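Working notes, structure below.
Note that one protein chain is taken out, while the other chains of the complex remain in position.
Coming up: subunit A.
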Amino acid sequence: MAGKIEDESNDRVPLRLRPEWSDVTPIPQNNGPNPVVPINYSEEFSEVMDYFRAVYFANELSSRALSLTAEAISLNAGNYTVWHFRRSLLESLKVDLHVEREFVERVASGNSKNYQIWHHRRWVAEKLGLEARNSELEFTKKILSIDAKHYHAWSHRQWVLQTLGGWEDELNYCSELLAEDIFNNSAWNQRYFVITRSPFLGGIKAMRESEVLYTIEAIISYPENESSWRYLRGLYKDEATLYVNDTQVSSVCLKILRTKSNYLFALSTLLDLICLGYQPNEDFRDAIEALRTSDNEEQDSDIARTICSILEQVDPIRVNYWVWRKSRLPQAA
């Protein structure tokens, strides 16, 4: 402990010793007569919040109040009251919001998984309007380059696209991320977001053909990838008939089944197709038959039942689910 005098935290001058704060009487926190589940506050935290309460209560719209909010945010980045007061200060002091954006970036570099930071960032971008588009897209890109599945960053990015635009390059961006990691489900989701909502691509109908090809290629490379299978299904959302009748879907199932490895999703997709009315031919029956093991129970002429039996064996975690699926199949004649 004694050797820690040089520690950075000791450089902080308490507010009560700062001359610029000498005229302010802090408002101590009123914990009431019988507080329960108390928090073990540090002195610094209590002091900063006591002064914050004083300036907030007095509605003091000053630059020292603005810097105090920064101190409070560094201690409690989720405090929406502090953030809200900061926004009133930014407005009344007419602070350059480009500078504020840098502040947000500094806070986010410490802890970016915080709803209030992103809400504030959105407020700033809203104020700046269209000129903010590129910086917001760049900012989220930077965060996503560190964590490609960052939920807040994706959410912000979708808001930027919908509010400020910038769709032109988004499909390429998704392809880039998927080239880096084809298992990145967030990038698949963004891809779906783009093809269904971009004003430049003509919607899912116009995109289906090329997207199906792209997805099938991804499936063939990594048939164990849940994300690409779900995306494929998503391309036929509300189009069950089209899904069942598009031979590209059944063909990729068959192709994977014939490899006899990583065929779980191919099998469950085929089951879904059959449940939706697909009539598998001999090729499918042969491929399924080849997956049966000797300990697969009774010979079953019904292919859907056979698929369920195989799934019970190869996907033991969900064995009860496959049993249940089997029980709900229409009884074979």
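In this section, a residue touches a chain if its C-beta (ideal position, glycine included) is under 8 Å from a C-beta of that chain, and two chains touch if they have at least 3 such contacts; residues count from 1.
Heads up, the rule we're going with is that contacts and distances are computed from a predicted model.
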Chain excluded from display, named as in UniProt, from "RNA polymerase II transcription factor B subunit 3", "Geranylgeranyl transferase type-1 subunit beta", "NEDD8-activating enzyme E1 catalytic subunit" or "serine C-palmitoyltransferase": "Geranylgeranyl transferase type-1 subunit beta"
Candidate in contact with the missing chain, chosen from A:119, A:208, A:258 or A:292: A:119
Interface with the unshown chain - residue positions in subunit A: 27, 29-32, 34-42, 45, 49, 52-53, 56-57, 75-81, 84, 115-116, 118-119, 122-123, 149, 151, 154-155, 158, 183-186, 189-190, 192-193, 197, 225-227, 230-231, 233-234, 237, 268, 272, 316-321, 324
